[in-house]
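Excluded from the complex is one protein chain; the other protein chains are retained at their positions.
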Amino acid sequence: MTDDKGQIKDVVTLIVPSHPKYLYVVRSAIYPLVIEAGFTKKDARRIVLAVDEACSNIIKYAYEGDYTRTYSLDITVETGRLAVELKDSGKKPDLSKISPRKLDEVRPGGLGTHFIAAVFDRVEYDTSRGAGTVLTLVKEKR
Amino acid sequence: MTDDKGQIKDVVTLIVPSHPKYLYVVRSAIYPLVIEAGFTKKDARRIVLAVDEACSNIIKYAYEGDYTRTYSLDITVETGRLAVELKDSGKKPDLSKISPRKLDEVRPGGLGTHFIAAVFDRVEYDTSRGAGTVLTLVKEKR
Amino acid sequence: MKVEITTEKITAGFLLRLKGDVDMNSSSDVRTAMAEIFKQGQSGMKALLIDLSQVRYMDSSGIATLVEGMQNCMKTGARLRLCELSPPVRDVFELARLASVFEIFPTITDASSGL
Partner (left out) sequence: MKVEITTEKITAGFLLRLKGDVDMNSSSDVRTAMAEIFKQGQSGMKALLIDLSQVRYMDSSGIATLVEGMQNCMKTGARLRLCELSPPVRDVFELARLASVFEIFPTITDASSGL
């Protein structure tokens, strides 16, 4: 598909079970899409990491470890831009808790949201649409 | 999810644009699922090939080379069994033409359906459900 | 995933090296590279060698392209020789039962001799 500027704008949708073993499938599918959008391999690795952390958080917090649910990713590929919309139907987050932690404290935990914030330009949790949450992640190539 | 025998039965859904550049994304996503279902690497490579051929045929024949459409894959993973349902909304096939060709003739073409038939145990084109076709592919581990 | 193609002039004719995935998205690039070789090679070309060691994936469109290449070689009296088939390539060849149709060599050196 092309947008009004005649550029490609394709959407790939992935719906996966909330078992952590499918995180690998998500990573495998996303990586070539990030490359297709024109990012470098190093950028692609980081974007894959941040998306993986967002999926892990859905499993851990929205579904509270219930591995029998599903969530979806809509990945929009444009030249120099990648957008990922993650939708779950689980517990809505307490947005005040999702601020990334300060890194000066050495403890396990709090890193996931830090990675997401460090990698993506836009990170937006929308809890207003009925059940569950829509997390929008956008990265522009610089 | 578990079926009545208490075994895993998970479904991953992938919706992709009909541009051939996304075949690589389909392959990348399917491979780990086939491994998860318990197939060997060699079997997995062949299953990925056959699914790729089925997707290529949707692009070439159902969509007649229109790269702006979408099609979907529902991949059901069980221990020792993989099922893929491919859905398109394009031209329905002439089922009499889809019989795999005899291999004694050296010519380019006709190989795709041969690969699909050689790899999968069950190959079923359903053209009865409204627009488009549902192709069901099933492979059991032996 | 594009295929990387390099063309090299060798004593016997040409050596084509393919790297990556040869599928419906990229096989037309291979076809274009071969057409270029046939144009350059004209009648003087003894053989076209294709190095398949770096091919991670090949589907029926890739095989169709190789069959076409062989047919074009035959027309000009040249040989098409495939070298160093990677495991995934060997796999599709086996599945297509085409191994006996092509001249296949373990190494480029082997494929270059006796021409």
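Labels A, B and C are assigned to the chains in the order they are written; within every chain, residues are numbered from 1.
Quick note on the criterion: contacts are C-beta pairs under 8 Å (C-beta built on N, C-alpha and C of every residue); 3 or more make two chains touch, one makes a residue touch a chain.
In this text, all values refer to a predicted model and were calculated from it rather than measured experimentally.
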Displayed chains contacted by the hidden chain, counting the whole assembly: A
Missing-chain contacts mapped onto chain A: 19-21, 23-24, 27, 42, 45-46, 49, 52-53, 56, 59-60, 103, 106-109, 111-112, 114-115, 118-119
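As a working rule, only the chains that are shown with their structure count from here on.
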Touching both chain A and chain C (chains): B
Chain located farthest away, centre of chain C as origin (C-alpha): A
Separation of mean Cα positions, chain C and chain A [Å, integer]: 41
For chain C, residues that touch 2 or more chains besides their own: 1
Where chain B touches two or more other chains at once, by residue number: 19, 21, 24
